[in-house]
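Only one protein chain is missing; all other protein chains are in place.
Read from first to last, the chains carry the letters A, B and C; within each, the first residue is number 1.
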Amino acid sequence: MSHNTFGHMFRVTTWGESHGPALGCVIDGCPPGIAFTLSDIQTYLDRRKPGQSRFVTQRREADEVKVLSGVLPQEDGVTFITTGTPISLMIENTDQRSKDYGEIARQYRPGHADYTYDVKYGLRDYRGGGRSSARETAARVAAGAIARKVLPGVTYRGALVQIGKHRINRDNWDWNEIGNNAFFCPDPEMVPVWEDYLDEIRKAGSSVGAVVEVVAEGVPAGLGAPIYAKLDQEIAAGLMSINAVKGVEIGEGFNAAELTGEENADEMRIGNDGRPRFLSNHAGGILGGISTGEPIVARFAVKPTSSILTTRQTIDKDGKEVDLRTKGRHDPCVGIRAVPIGEAMLACTIADHYLRDRGQTGRLD
Amino acid sequence: MSHNTFGHMFRVTTWGESHGPALGCVIDGCPPGIAFTLSDIQTYLDRRKPGQSRFVTQRREADEVKVLSGVLPQEDGVTFITTGTPISLMIENTDQRSKDYGEIARQYRPGHADYTYDVKYGLRDYRGGGRSSARETAARVAAGAIARKVLPGVTYRGALVQIGKHRINRDNWDWNEIGNNAFFCPDPEMVPVWEDYLDEIRKAGSSVGAVVEVVAEGVPAGLGAPIYAKLDQEIAAGLMSINAVKGVEIGEGFNAAELTGEENADEMRIGNDGRPRFLSNHAGGILGGISTGEPIVARFAVKPTSSILTTRQTIDKDGKEVDLRTKGRHDPCVGIRAVPIGEAMLACTIADHYLRDRGQTGRLD
Amino acid sequence: MSHNTFGHMFRVTTWGESHGPALGCVIDGCPPGIAFTLSDIQTYLDRRKPGQSRFVTQRREADEVKVLSGVLPQEDGVTFITTGTPISLMIENTDQRSKDYGEIARQYRPGHADYTYDVKYGLRDYRGGGRSSARETAARVAAGAIARKVLPGVTYRGALVQIGKHRINRDNWDWNEIGNNAFFCPDPEMVPVWEDYLDEIRKAGSSVGAVVEVVAEGVPAGLGAPIYAKLDQEIAAGLMSINAVKGVEIGEGFNAAELTGEENADEMRIGNDGRPRFLSNHAGGILGGISTGEPIVARFAVKPTSSILTTRQTIDKDGKEVDLRTKGRHDPCVGIRAVPIGEAMLACTIADHYLRDRGQTGRLD
Partner (left out) sequence: MSHNTFGHMFRVTTWGESHGPALGCVIDGCPPGIAFTLSDIQTYLDRRKPGQSRFVTQRREADEVKVLSGVLPQEDGVTFITTGTPISLMIENTDQRSKDYGEIARQYRPGHADYTYDVKYGLRDYRGGGRSSARETAARVAAGAIARKVLPGVTYRGALVQIGKHRINRDNWDWNEIGNNAFFCPDPEMVPVWEDYLDEIRKAGSSVGAVVEVVAEGVPAGLGAPIYAKLDQEIAAGLMSINAVKGVEIGEGFNAAELTGEENADEMRIGNDGRPRFLSNHAGGILGGISTGEPIVARFAVKPTSSILTTRQTIDKDGKEVDLRTKGRHDPCVGIRAVPIGEAMLACTIADHYLRDRGQTGRLD
């Protein structure tokens, strides 16, 4: 019954709304003895932060994280060591413009959670979307920065692979390009195409969907569990919990529906190092819910931002039909900022399963 | 930490392997006072049962369910009333041929969980795939039959919408056709195409993937929860926990990546009955993780059966390279039998959220 | 939300009623590779079994356990090896006399859960107390037998230390005496006193309460967790979940209220083996919720059996006042059979915490 918690041994509980004083998370179950600095977290928060380019929302948030508990500050003044007790991280909201929410407090924005929150709870925090705001994901990214340190030797990376109908050419994939553009795009040839396309979308006050791919390399074989704690299932759940995500796939994903057993099989041989290796990775690094040692590959689809400048039909709290045009600062493609969030969810899920596996089996990878 | 449990208030714990004496589940948290008969469960088990057509495995299992606890048998001799205590359901394995597992006990079948189980646990039950066998899903279907009765007025249905590259024509969709063919296919024009295609696959000792769509109609608005208990997230997790599933999507799913905000928005009006209605359902019945009152629509991709008659390269327990050809009875397209399983997972997830919502908000739908 | 489950990594879900076809449990999260035989379980079931002496209920139950899943049977025909998947254990009810429950189905027996079940669920399984029957504890004892093997080197033992006002003399404590009498009494001088006293109680159709002490020796320091997963807290919860238990204490327990800080402190020195040792164990082996390495000592109070032959005032389902005299086979002192149950709960709790500690800290004791 954890509506705002994910993970089992590495548990993350987030709290906070878009326009309250702060948001944050509590990480419970983190192993003791892990060293980190504020900048280890800030690096990832900055990747998710709004206002980084013209293709994301212009809201200005410092997104500075504070560590309130669960650590022993070291004498160097910058290093924290985890103590095994709950780590409380807090990010203050600084750009919460006070304004009149008169209409928005009463009208249901299409595609947003306004109507469903009101039906469920009988009221809602209409200020900036309240709890349903994507601002909540800052807490995940902060937690993910700690999670990355739990199982050493794993690289968690993400990339945007599709905006609208424009898909990257996978043959051009270069992880080094990710930081060279505003899209976390691994295909340098796609960058100008997306720039032109998104400029058009942005100027039209429109928005568009996207697909993100996240990859974890260096995950040892044996993490995950059969049946209802499958590693792929929990990765899917983690990614699906990100705002605006409508689909998740592992390895071949939906494409597997078109393959034959021969095409989809990942055959095995013994590598030069004497260790088992797979000749392909259609499985995306997971078989029977358990990691194979191959890179774990997941993709998720992000719907277009629901806030657009075109007037749409909707109703209000009193059941009156109204026409609504969303104002304010918004992302033309929320999929962009979803990249670091997807990485964080992947890191948290794998950290969790590493501890669960170690608990049940006593294996130390 | 529920490796073999799903749900929070309507909790299902399954147990059992392919070739042990029995398999089953324990349902905890079911509301009291629900009436059901064995045939209410058997109906759904029969839909999943092997041996129903030439397109599914020829293993013969009676799949007869026994109710061991949690009910008050009524005087009519057929009706059970739930008492609110754990419902234990058991299905005995009857077709567990005793045989020599010599080779299979040592060799890792590509695409199967043999290697990953061995790495994780240091040993595995190699008899019929052990816990990773799709036989486990019989327990889910049984649980789903009870779950269907928790929130009255909801219809849970599923259909196969794609086999290999052959997708149904959605304009032909007729739920009444589902029972008229061996595929749970809603498009009668597609049936002969699939028959020919699967006969070919089957004769070649090959297999192919598929896509299943499941729909819940009549779910009231307000079920689900924000953030880490999103209704779509938990549906995705439930479907992804089914063997061989590699992708899940809700509503527009991956197609949402190609849409603009205008195209994807579900506008609202007031219906003739004075109640809110949506003019479209791109969202698949869920906004912000909470149901909208529209049909809940999910799809999942099932990979091709890994057991094929073509010889594949692999290794054995000792790290020796071997060539392996799977024998035995198998489904050319496991996606077919996944239809009733998907329905069951959807029903269990919605039953769970109905109780969770009632607990937190006190709403009685 | 685990109404019928306890534990987190070593999770036990029990099911079944007194007069249904069977009862049992599912153990999820057990480490792989643990060897056991049926007689390893049966030994403990036999200690709890009814009909062992004139001081316990004369109901006859074979209490034979079946292992339905989660194991790989070995070639010797008697040994099972756990596979890490759910272990399903089942005990069939054999002495469920068919009878007319007419009155008892309608009247609320004082001290029993009849009234509260009816209020909560709107109905109840009145046959033999249904789910509230102490028969459920057979499943715990079976699970405990497996739990004992999870952390090697620990001895779990229990004793009855008080019946009515008659308390044992702790100076006479001899664990070897436990098996020499019908009471699990460690003080041979108390045995004849209890025999006379309980004969009197039994002949009068009365009942009396008792206190049980359970001890775990060999538990390494460091198990447990601060705050809401304190080892003493979870032991207390486990013992309090046993039917008829009304109080639980650790170490000095309630006596600690009378002590000063000087009297209660367990001082430390370095032992001859160079390892830390405590000079006393007022703490009962737990400080700050974490084990100290000293024996873990807990006691629990069991109320007198509510079923007595004296007529008592009560009401029935229709709110009519009635006088009720319980018939049937009952324990004059249910505390006796609570000894193996208490041991089982202690073993399960410690097994669970051993795995949890291993997961979070990576320590291998």
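Note that in this section contacts are C-beta pairs under 8 Å (C-beta built on N, C-alpha and C of every residue); 3 or more make two chains touch, one makes a residue touch a chain.
In this text the structure is predicted, and so the values were computed from the model without any measurement.
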Contact residue for the chain not shown (choose from C:Pro21, C:Gly222 or C:Pro295): C:Gly222
Residues from chain A at the interface with the omitted partner, ascending: 1-5, 8-9, 11, 13-17, 20-24, 26, 28-29, 32-33, 66, 68-72, 81, 83-88, 90, 120-125, 130-131
Those residues of chain B which, in the complete complex, touch the missing chain: 1, 9, 29-32, 84-85, 226, 355-356, 358-362, 364
Contacts of chain C with the absent chain, listed as residue ranges: 1-6, 8-9, 14, 108, 110-113, 115-117, 119-122, 131-132, 136, 162-165, 201, 206-211, 221-230, 232-234, 236-237, 240-241, 243, 246-270, 274, 276, 279, 282-284, 286-293, 301-308, 310, 312-315, 319-321, 335, 356-357, 360-361, 363
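By definition in this document, only the chains that are shown with their structure count from here on.
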Maximum centroid distance from chain A, chain identifier (CA atoms): C
Centroid distance [mean C-alpha coordinates] between chain C and chain A, Å: 45
Intercentroid distance (Cα basis), chain C paired with chain B, Å: 38
Residues of chain A engaged with two or more neighbouring chains: 1, 9, 226, 356, 360-361
